[in-house]
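Complex shown without one protein chain; remaining protein chains in place.
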Amino acid sequence: MRYLPLSDNDRQQMLAKVGVADINELFADVPSGKLLKELPNLPLMAGEMAVEQHMSALAARNLSAGEARGFFVGAGAYRHHVPATVDHLIQRSEFLTAYTPYQPEISQGTLQVLFEFQTQVALLTGMEVANASMYDGSTATAEAVLMARRVTRRKKAIVSGNLHPHYRDVVKNMEHFSGGNLLLCDPVFDGDEDLIAQIDEETACIVVQTPDFYGNLHNYARLAQAAHAKKALLIVVVTEIVSLGALKSPGEIGADIVVAEGQSLGCGLDFGGPYVGLFATRQKYIRQMPGRLCGQTVDGSSKRGFVLTLSTREQHIRREKATSNICTNSGLMALAFSIHMTLLGEKGLRGLAELNHAAAAQLAEKLAQIKGVELVTKRFFNEFTLRLSKPASEVVEALAEQKILAGVQVSRLLPENEDGQNLLVVAATEMVTQEQSNLFANLLKEVLA
Amino acid sequence: MAKIYYTKEHEWISVDGDVGTIGITDHAQEQLGDIVFVDLPETGNTVAKGDEAAVVESVKAASDVFAPISGEVVEANAALAENSGLVNEDAEGAAWFMKISSLMKASWVNLWTVPLMRHLWLARADWLTRAGLATPPVGRRPSKLPLFFFLKEKGVGEMHFPMRVWAAAHLQSKNIMRTTPCAICPFLTMTGSKC
Partner (left out) sequence: MNMNRRGRQTQPNQGSRTNMGGDEPHSGNRGLQIEEPLLFELGDRQTTGIDFPALEDQHDIETRFGDLARSEPIGLAGLSEPETMRHYVRLSQKNYSIDTGIYPLGSCTMKHNPRLNEKMARLPGMMDIHPLQPQSTVSGAIELMEELAHWLMELTNMQAIALSPKAGAHGELCGMMAIKAAHEHAGDLHRNIVLVPDSAHGTNPATAALIGYKVRSVPAQSDGTVTANSVKAALDENVAAIMLTNPNTGGVFEREIVEIAALIHEAGAYFYCDGANFNAIAGKVRPGDLGVDAMHFNLHKTFSTPHGGGGPGSGPVVLSERLAPFAPYPFLQRDGEVARLVENSVDQAGDDHHPFGRMTAFHGQWGMYTRALTYMRSHGGDGLRQASEDAVLNANYLRASLSEYMSLAFGEDHICMHEVLFDDGFLKGTGVTTLDFAKAMIDEGFHPMTVYFPLIVHGAMLVEPTESESKASLDQFIEVMIALTKRAKEGQSADFASAPLFTPRGRLDETGAARRPILRWLPKKETLTE
């Protein structure tokens, strides 16, 4: 077997050295009757060729974004072009097959990348510090709520109704099990909710998203002030990180914690994961932050170097008193994000943001002209919501048969919301061409006629 | 004149009237290594004796500091926020952690007048000399390995019975132990394990 270097001869020699005749003697501690005699009921070993054939056959049954005649799906994961350099670099042995940098002397590559990543995330979000990444945006949001509860020593969390429904569910789940007290607001598809009225002295935090799940842009400066007046924290969620190339950062607006999904840069769609969660906050809260942190230091010869630091927050030291149970970060995806961000640079990110908005604005204009289509979102970045004259799920299925992936029907994530049955969330990135937009518009017109 | 007491958890408390100033012993800071952060309570907080009142962090470990008395925190040492290394330099002086004011005299029991480690070393050296097994070192800084750790490595149950009894009697006679749950073995209170 190509992954197993030991030959039968080796095995014999080694068994002899160990002093046993048969490998099963080394399994002597297994209770009697529990050591399997037969092989598991699974296919036998296969060569590369056979495995490729099998996996390719599975892949062939999926309609990929590139094969589709138009791709407009967003809702928290976005199709952006990832430069060839990124994918090449993350496959380098020393990045792909290295472990967590617990021995910093032989992990300065990983550590310096994390330090640069933390800086990039802090700059993008307009915050003072960022950690070395979380699993994804949704779990980062749940962790942010836990952190706000620790910092304020209060239990109540107010969650915007326009937060991504999956994120809302993840927060709800975590709060249920950790004894929190959640106020979940109802969605307001076309505009601002009144969250200020909900804040009181029991409030630990308010969780909002901009651009929100329906694409609306929000200025949360007043909300930030109201929260701070009651000593509560404002948590801002960003699911499309490219938007920060055009929009004011949450930090400038007054956020205390910013959590984001970094998938748009470096990661690709991958049917939902692995992605990369971004987590940034104020310097004064660093000891309450979850996740890994990379810090700058020097070695014995006074050369600058980097190490994981403030580990006493983490589970392997504090155990039941840890800030979280988290062990891993999303190392490789953080690297991909960082490389993509480096290639873009500030100028490139701004340019990319403009292209995204232009693509979405053009598409929205075309679609809004169709009979039976109403544009719900007034101000948007690269994603907006349409109200259709038919249930959106039917429209999506009909267009999918024509190989147009038209967006996400709100009813898929909010199945019980009656108002949402005819709503479709549509995204357009720099990868959308004029032809695709036109085709989408034409086919949508047919379906709605 | 302030009177200084010690707990078995390596804390010291210097009492002046109703206010106790609390810190950790020099032995404790040595065992912990470089201190990188001290998490202190806020002034105005009430603590009960035995509550976790502060946390001392080194790079690889975090240790709880327990309130030796009950009362209200009247001051936390601001100097430690800027310079946690002060604990390594001057644990029993400038690196005090907090001042607690307490009217509860009853909570002053189970405190010792001599830090445990120093005393246990003395007890061992004394015993070894009387047993004819060693001559006390003259002029040299005594060994840092206190009796406590000697016991812990071996496991209390494995210790020689006479030595343990002698040590307990010695401590009692010197009026160092004020109260102890077990008449025979003072170490029961520390390790919590069975004889």
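Chains here go by letter, A and B, matching the order in which they are written, and residues are numbered from 1 within each.
Assume contacts are C-beta pairs under 8 Å (C-beta built on N, C-alpha and C of every residue); 3 or more make two chains touch, one makes a residue touch a chain.
None of these values were measured; they are calculated from a predicted model.
Trainee: With the full complex in mind, choose from A:147, A:223, A:255 or A:344 the residue touching the hidden chain.
Mentor: Here the residue in touch with the unshown chain is A:344.
Trainee: If the hidden chain were put back, which of A:238, A:396 or A:443 would touch it?
Mentor: A:396
Trainee: Taking the full complex into account, what residues of chain B touch the chain not shown?
Mentor: 34, 36-37, 57-60, 84-85
We adopt the following convention: only the chains that are shown with their structure count from here on.
Trainee: Which stretch or stretches of chain A touch chain B in the complex?
Mentor: Of all residues in chain A, those touching chain B are 287, 311-312, 317-318, 321.
Trainee: Mind pulling up the chain B residues that touch chain A in the complex?
Mentor: Interface residues on chain B, with respect to chain A: 36-37, 39, 57-62.
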